[in-house]
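A single protein chain has been omitted from the complex, and every remaining protein chain is retained in its original position.
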Amino acid sequence: MISTGSPHKPDLIEELDQPLNFGRASFDKGMTILSIIFTLIALVPLFSVLYYVLVNGFSSLNWTVLTSLPAPTGSVGGFGNAIQGSFIIVALATALSVPFGVLTGIYLSEYGRDNVLDDFIRFGVNVLSGVPSIIVGVFAYGVLVIPLKTPSAWAGAFALAILMLPIIVRTTEEALKLIPWELRLASLGLGANRFQTIAKVIVPAAFPGIITGILLGISRAAGETAPLIFTAASSTYWFTRPNLPTASLATLIFSYATSAYNDLKSQAWAASLLLLMLVLTINILARFVFRRRF
Amino acid sequence: MQTQKWTRRAFATLVALIAIASPIALQAANALDLNGAGATFPEPLYTKWFYEYNKKNPDVKINYQAIGSGGGINQITKKTVDFGASDAAMTDEELAKAPGKILMLPMTSGAVAVTYNVGGVPSGLKLDRETLAGIYRGRITKWNDPKIAKTNPDVKLPNQSISVVRRADGSGTTFIFTNHLSAISPEWKRDVGSGKSVKWPVGLGAKGNDGVAAQVQQTPGSIGYIESAYASQNKLPIATLQNLEGKFVAPSIEGVTAALEGTKFPENLRVFIADPDGPKSYPIVGLTWLLVYEKMDDKAKADGLKKFLDWALTDGQKYAPPLEYAPLPASLLKQVKQSVAQVQ
Partner (left out) sequence: MTQLTRKEEASSEIFTQEGTLPADPIFNNVVKVAGLAVIGVLIWMTLVVAGDSLPAIRQFGFGFLTDSNWDPNSDQFGGLSFVFGTVATALIAMAFAIPIGLGIAIFLTEDFLPEAVLTPISFMVELLAAIPSVVYGLWGIFVMIPILRPLLQWLSGGSSSGYGLFTAGLLLSIMVLPTVASISREVLKSIPRSLRNASLALGATRWETIFRVMIPAGTSGIVGACVLGLGRALGETMAVTMVIGNAPEIPKSIFAPAYTIAAVLANEFGEASGELHLSSLFFAGFLLFVITLLVNILAEIFVRRVSLERQ
């Protein structure tokens, strides 16, 4: 019972008892429906892509295709070397980017909290994360392909490493920042120096977060095509040395998807299925690793 | 210690991964890797060649990047490949830019087919010279245009927009095609000209011959120019074109051979046939060259490449007809072989 002492008491109660006017009520309902529609609209392409890649790719995915080399159209071929190539290029890229990425993440989190260099590096990492991958490819071409006079797995790995760096730096820094300061103080209290504290206490504690970052970086690198087109190019043979052109799943999908030959097109779908499964699995794995620990 | 266990595990995984990743190819002492790049025009034949040659000579692995004739010339000039491939033989300017003398070796010849995707219109649509140029010039925009209907009275042409497809990359096929258009249409010659890349008045750009074929396949109402193997292998409709003598000819090995008949080949083996005469000649034909340095930096590569070239010019020629490429006339073959002998 509301007592306002105001002469409008009965009107106020009436007003509060009134249902919402039609305009406001329908706006509210309408927007709710709209937001549901928008969410569904966003999910439609996701399901469509997954569906078509699954259906079209599954029928062409078989042991032969996964283990053979590309053959001229008409002969039975596959993209085994592209799987191998992707694996190797991404592995090389990871080997290049992880040390620099993790160490930089450690630097940003543990050292130089209040100096200009630290801000500068953070800014640089953010800028790097926004550079289009094709520009990174162009850079790697100028720096590694032209002097070495050949496309190579090294050049491709170099380009991918640059793309992975920001992800690894950022996730490492965040994972380290989540570690409570008490842990560091405790370590100091036991007589450890800074390096020992970081290496033996902090980093192992932040391990899942760092691994998440590395996995997310790998998932991005595995799917990149633009930088690889003219750095690692392509090949119809098994990988032998990293200073030769190397096949990769992404470049294979690009060249086969734009082909008129049906057998090549179905291989493009099969390769997409493989790549998609790989990338999504790593992505999902990374998130679960992170969520479980924190 | 936690860290030690982790380090050991990480190391073990790394070793395992490396083991999986490299079927460690036991390389024979005389294994040879050759890299080439260039034209998509001969790609079906070249990939067959490299595949068959590798079967006979497992130590020799020739890797080919089909990035277009422009790319082939670019890369051989920069020496980022061991040989280049182009359907547009290098101009004197381009040759001058190379750090050494480049030999241009014709390997085979073929026809540029005009393909299309129009509902209800089967293969064999007749396009006369004016119409072909008009379509690509953007003057003729509908399939039921009177100019097209004139030469095809029995075909039901729909009222559909023509989607012109051409190359987005630097292409020897474009060179051959635009060369012909320049020869048959003064308007084209004046406004657009010929070259590996031109300023197209209209059209969607696709990468490589394969890309143009795919684009036509995917786009109703489209028309495109591709090496004839791509059209026949993918069962795409092919237009019959009007040659210099006014006859309508479909692309075929006979048509190409007839077009090449009587052509004289200069010492550098560079010849373009923009508008061949002869009643049986198919109007749009071209040779395709491999570009090799006379003096190569690596002796092993030079020897290996020479062996392959000799094979390609003898045994290799038999793979051409099934793929719709015309084998080179005997006199030309002799000239090319002499050039190959100069490689060292």
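Here the chain labels run A and B in written order, and each chain numbers its own residues starting at 1.
In the analysis below, a residue touches a chain if its C-beta (ideal position, glycine included) is under 8 Å from a C-beta of that chain, and two chains touch if they have at least 3 such contacts.
These figures come from a predicted structure and were not determined experimentally.
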Residue among B:Ile73, B:Ala89, B:Leu309 or B:Leu323 that touches the chain left out of view: B:Ile73
Absent-chain contact - pick from A:Leu66, A:Ala205 or A:Ala257: A:Ala257
Option from A:Leu12, A:Ala95, A:Ile135 or A:Leu178 whose C-beta touches the chain left out: A:Ile135
Full-complex contact with the absent chain, from B:Ala133, B:Val198 or B:Leu313: B:Val198
Absent chain, residues of chain A that touch it: 20, 24-25, 27-28, 31-32, 34-39, 41-43, 45-46, 48-49, 52-53, 56, 99-101, 103-104, 106-108, 110-111, 113-114, 117, 119-121, 123-136, 138-139, 141-143, 162, 165, 169, 181, 184-185, 188, 193-196, 198-199, 219, 222-226, 229-230, 250, 253-254, 257-258, 268-269, 272, 275-276, 279-280, 283, 287
Positions on chain B where the hidden chain makes contact: 65, 67-68, 70-75, 77, 94, 160-161, 163, 168-170, 193, 195-200, 203-207, 215, 218-222
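Basically, only the chains that are shown with their structure count from here on.
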Chain centre separation in whole Å, for chain B relative to chain A (CA means): 37
Contacting residues of chain B [partner chain A, same complex]: 1-3, 6, 17-18, 20-23, 25, 27, 33, 35, 44, 47-48, 50-51, 61, 63-65, 78-81, 206-208, 210-211, 213-217, 230, 233-234, 236
Chain B-touching residues of chain A, taken from the complex the two chains share: 71-73, 75, 84, 87-88, 91, 145-146, 149-151, 199-200, 204, 207, 233-240, 244-245, 255, 258-262, 265
